[in-house]
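First the structure, then my questions, so here it is.
Heads up, one of the protein chains got dropped from this complex, but the rest are sitting where they should.
Here the chain labels run A, B and C in written order, and each chain numbers its own residues starting at 1.
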């Protein structure tokens, strides 16, 4: 049941992680690329196939586990992080990946997502954010932009959206990243790092819902806009972006500010990305289109905060050390018995 | 049913807001002071008594409405913000105050709190934070400090606490404040501002649970420590604190830093509190004891963001303007009828 | 505009009723096609019933079995109650559609296929063995009247003049198919032409789209006429409906309109708070357009928030309504208990789907009845009612609101996926004939008066007064803790609790006084009574009418009010030797009836995610009537 210390691992490939079930997403759905990506990343990791568990809620994205030839639970709407918590409590050696949609993880399931992150459970959450409810045919989600016209908001939504990264930062999540379905290479790197991370790793993935919200991410995915609308974070590198890489971000009075490079402004004036810096993450959390380019990449990573799973095990170990071999009869008897002869 | 435009309001006092029900909190409970404070604040407001609705969940704090001679709902655990939302949808002219505990509003009810804040519903949330579950006799709550020994964590809790201010900031809450039960004067000011605010106003109140968590807030309430452990925010004033008001906070590389005044460091180097600055709120959200003094006062206030309630009314109005007087029969008939003679 | 016949056709065969099913890929527009056919039949004066059947996936990859979408229309010259058991004519736009539906077609039935889609790729996608083409299979050709039409090619050819792009052109195949069927069943194309002109011609101002669809439709119609593919045309005469203005209506639409009508009749506003879930989402979609009718819709963060917002709205004086399906009802159950305790009006619309858990979310079932009775802790009585047909959702939605307001308690309205999506013609009622719903709130006190007693009751109905925030002098607190009679203060007094439990129970029981007695269809005594509730009305009525026509001593009755039961229920049951209860569950109403009346009611219980098959029902009813041993259904 435990799976530590494997001396030799079989060589696997994406096909080994592919089930015999036909994938049932709409043609052109961004979920396909993400699935392909995950199938390719897993064989690269030094883990056994049978130690993976994929857990999801309900939604288009949440069909994910059916297509991964690993252990998997397609649970109920919004509860994937809670189910995943149970899996890890039972067996901390498993590699657990939660995959679900923005409605699932932020609307009905927002609380579980929040509490998993603050507890630093050692699993990965892939939030497939298409800014819409796909499976129920196009209602707005907590990430939909203000004013969005959808099935339930014919005159435009009046909810201000939540920024998932902001939430993750506020909850003290120890690994926070963002990527996009169309950039398979970037996505692969991010997902691999996320699964490798010890602690809750949260990845927001911009995902195209081809049917109900096709243009939602165009600013971040289309050739003509993406270079200005996004910024790739690299640990130790200054924050530069733009089609001609001529723009950067620097501090001004504790806030971020976009500057043009040149005219006395040089790279050395710019903020240097440090993924271990949690305060910086608070600043990235405030960057959103169109005021700012939106950060893609690993926003924050803190591998040192003990995980919930580890702490559970530590307390169990301490308890064993204190009590020695448990004796059931002694426990049942308790301290106050009397005998009748 | 509507209550706008009152020309003359009766003069009321705290007693007018007091029910005939005996208050049933434990002797010494911090909730008493908060109750007294609220009873004193309401008469100061230019609102009619019958337009107040107090809504709570379940917990010691949640008994609040029974003691307020206003309309009130003592609902179920964690759901007060949702009930309050319904009240405001029905009648936006009411003044709604949610009062509940840390377990209620952040554990089981975390999601409703979060979504109410992001929607900017026009009501006040008073979070009576005693860092413990009082009513169920002393289990740890999401705000309890790491390592806390409680009924369910005999070996210390292993959950990292959530910072309520952080969460409020992440959700874009338009009024965020913090106060403490023992400082009635400060508390009154904060609560009054909160109720006056248009939009979701969130007030974290440090509250002493005399029975199960008596010393939790000592650092912020006791004479010898409080001046160093807290900092009072005042709009337009520099961030100064300490028993001798000799310490301040300034920016350093986009972060906050504590400095001693003197030796070349002057007040003008310090951050000046601007309650309208949302980015600043992100920084306050990161200040916690013992690394930083904890900010008390109005952390953020943005009265300009349209409230959910207003937007609902706006859409209704627009709809009326578009459609004119609604005719039920026309609606029922629809567009595709046929007649049989 | 319907093309006039250029040659004298053979005289069409007149049929009593026909069941036609359109099927194809989710992207093939089958729901629209079926809807158009239904509307046209409606205008012709046929009675009809429809059964849309779509997959849980939004748009599974083209050509796969999961992606098959279907729409069945039963149209007739006499009164019908169901969408029909077996299909007389199947239109299959691709191999997957054919494969998934062929077994429902009656032997000798017409099968029209788009032969262009029967290529190797598509055949493989739906799992046919290599080198096999069903169109060449003796089985198919000998058992059915197979009509192969190269619809893709013909549609393209018909639209060569359009320069709108191949994709849009290809999307018109369904209209080509509809044209053929219109010709076959002698239906005029006007109504559909008008539809395209209105929807695309004006509103969305895409006149080209309107044009190509209309042209494809015409092309199909002409093709039917010209190609002489069919042995005969068919005619289904108008039904003899009572005179009046009619519309097609689905259960969800009727529910939506009923709620609005009730609110207007009560002179109240609605807060409809909901979280999207199949098959209930349509209701919030529809209502969200009706802000000018005083309808406020709220898409909550989850079902719990939705019901709580509805409760909050009711406290503040609007009518709080929340709609969902079984999994959502489960989540709402704690808060529904709160509403029971607060004694506030609340309507819970429960559109049942096949469970347990996520189950089969787009399919129908009746297995949430006991959840609505007992799915809450403590003794927590709610009124439970259930519409029996798509159009009945209108009147029953009004009833739900009326009962909630009159009795100050939650009313659960049990619809289901079949009712929700199925449609039928509806003789539109005159809104003036619907009586107003009286609601009173105490008026503000001008001088300090007596203390308000929020839990003081009307002696007749046992309901309390509904005093709302904003009313001076009526400040009061409600909550989930047990309350002292009259004052409503928190009370842990043992006798008070016992009394309050009894009062809440009795209050709901007294609702019986304003609900109509149960009516029996057929003689009011006899060998057997077939008792049903909810969406099975159509199948049961059809089956029992048929058996009675065959001379059997059997009647039917349908419960639309379930808690409380109509006052005459026990007496009605006692007049029959056997009581048979068909349900799309394992016997939930049956259990309630057995417990209450101690009669050995026999169940017929089939859970296939679909309405009952009338033939099966007929057969089982006779068997049970024949069988003295009266064994339970398998």
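Going forward, a contact is a pair of C-beta atoms (placed from the backbone, for glycine too) under 8 Å apart; a residue touches a chain by one contact, two chains touch by 3 or more.
Keep in mind that what you see is a predicted model, and the values were worked out from it rather than measured.
Enquirer: For the chain not shown, which residue from B:91, B:107, B:143 or B:207 touches it across the whole complex?
Expert: Checking each option in B:91, B:107, B:143 or B:207, the one touching the absent chain turns out to be B:107.
Enquirer: Out of C:370, C:453 or C:485, point to the residue that touches the absent chain in the complete complex.
Expert: Once the missing chain is taken into account, the touching residue is C:370.
Enquirer: Quick one: which of C:55, C:201, C:224 or C:387 touches the chain that's been left out?
Expert: Of the candidates C:55, C:201, C:224 or C:387, C:55 is in touch with the missing chain.
Enquirer: Determine which one of A:58, A:231 or A:261 touches the chain that has been left out.
Expert: Going through A:58, A:231 or A:261 one by one, A:58 is the residue touching the chain not shown.
Enquirer: For chain C, which residues touch the unseen chain?
Expert: On the side of chain C, residues 55-56, 325-327, 329-331, 333-334, 337-338, 340-342, 352, 354-363, 365, 367-368, 370-371, 373-380, 479-482, 492, 494-495, 497-498, 501, 504-505, 585-586, 591-592, 594-596, 598-600, 606-610 touch the unshown chain.
Enquirer: Could you pull out which residues of chain A are in touch with the chain that's been left out?
Expert: Contacting residues on chain A, toward the hidden partner: 1-3, 19, 21, 48-55, 58, 65-66, 68-76, 79, 82-91, 93-94, 111-112, 115, 312, 315-316, 319-320, 322-324, 326, 328-329, 331-334, 336-341.
Enquirer: Identify the residues of chain B touching the omitted chain, counting contacts across the whole complex.
Expert: 22-27, 58, 60, 74, 76-78, 107-108, 110, 133-137, 139-140, 142, 151-155, 211-212
One rule holds in what follows: only the chains that are shown with their structure count from here on.
Enquirer: Tell me which of A-C and B-C has more C-beta pairs in contact.
Expert: Answer to which pair has more contacts is B-C.
Enquirer: Just give me the whole-number Å value for how far the CA centre of chain A lies from that of chain B.
Expert: Averaging C-alpha atoms per chain gives centres 29 Å apart.
Enquirer: Centroid of chain A to centroid of chain C, CA atoms only: how many Å?
Expert: For chain A versus chain C, the centre distance works out to 39 Å.
Enquirer: Distance from the CA centroid of chain B to that of chain C, rounded to the nearest Å?
Expert: 44
Enquirer: Going by the touch rule set out above, which residues of chain C reach two or more other chains?
Expert: Within chain C, residues 291, 301-302 contact more than one other chain.
Enquirer: Note the residues in chain B that touch 2 or more other chains, in rising order.
Expert: As it turns out, chain B has residues touching two or more other chains at 111, 115, 312, 315, 319.
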